[in-house]
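With one protein chain held back, the other chains of the complex are shown just where they sit.
So, chain A:
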Amino acid sequence: MTTPISILLVDDQSERAAMVAEQLIAAGYKLLARLTSAEGLLFQVEKHRPDIVLIDIESPDRDILESLAVINQHNPTPVAMFSVRGGAEFISSAVEAGVSAYMVDGLSAERVAPAIEIAMAQFRSYQHLRQSLARTQQQLDERKVIERAKGLLMARKNIGEQAAHQTLRTLAMNSNSTMRQVAEQIVAHLQPPVK
């Protein structure tokens, strides 16, 4: 048997939270904790490390959870939302728009499982997007430093662009390092002092 998905439930209405908790457990999820916003959510997420956080769409704590999902590099957590209010129309448009989490109206056992699956799948695809963005950024940085090193070589040695490129490549091969590493060394050595 696989490990059940662990959930942190955030809701400031205790009656509703109890109802939701009961249904989650009935649907086979592991409920780690039930929190109201007053309990320092940020630190509770770190402590419990849930697979997913379920939160009411009206909760002010949504920004906290979103920042954990978007920014926190170390320990991101997917977030799903539920809404007792809200209405079906809003839910459908939110999903259509690709809101990174999903809302469950009333949270019945049959509806909670697909909602959690969608939230986790969207989260994974987001992680993928973020990694590819980071790679693009890295490539951009690399191109910048190589171009800069070429410029410095061209100025210092009075050679053309192609010759500068060739120099960089030869240096990289001879020293068994990447073009980027060589370029960084050249920039560090040749760049004019900052005034």
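Everything below uses one rule, namely that a residue touches a chain if its C-beta (ideal position, glycine included) is under 8 Å from a C-beta of that chain, and two chains touch if they have at least 3 such contacts; residues count from 1.
We adopt the following convention: contacts and distances are computed from a predicted model.
**Q** Determine which name in "CmpA/NrtA family ABC transporter substrate-binding protein", "DNA modification/repair radical SAM protein", "Sulfur carrier protein ThiS" or "Phosphate transport system permease protein" the UniProt entry assigns to the undisplayed chain of the complex.
**A** Looking only at the record, the undisplayed chain corresponds to "CmpA/NrtA family ABC transporter substrate-binding protein".
**Q** Which one, A:I57, A:M120, A:M154 or A:A172, makes contact with the chain that was left out?
**A** With A:I57, A:M120, A:M154 or A:A172 as choices, the missing chain is touched by A:I57.
**Q** Which residue among A:A26, A:L42, A:A155 or A:M173 touches the omitted chain?
**A** A:L42
**Q** Given the contact definition stated above, which residue among A:A18, A:L133, A:A155 or A:M173 touches the chain not shown here?
**A** From the options A:A18, A:L133, A:A155 or A:M173, the contact with the absent chain belongs to A:L133.
**Q** What does the interface between chain A and the hidden chain look like in terms of residue numbers?
**A** Spelled out for chain A, the touching residues are 37, 40, 42-43, 57-64, 66-67, 70-71, 89-90, 93-94, 97-100, 122, 125-126, 129-130, 133-134, 136-137.
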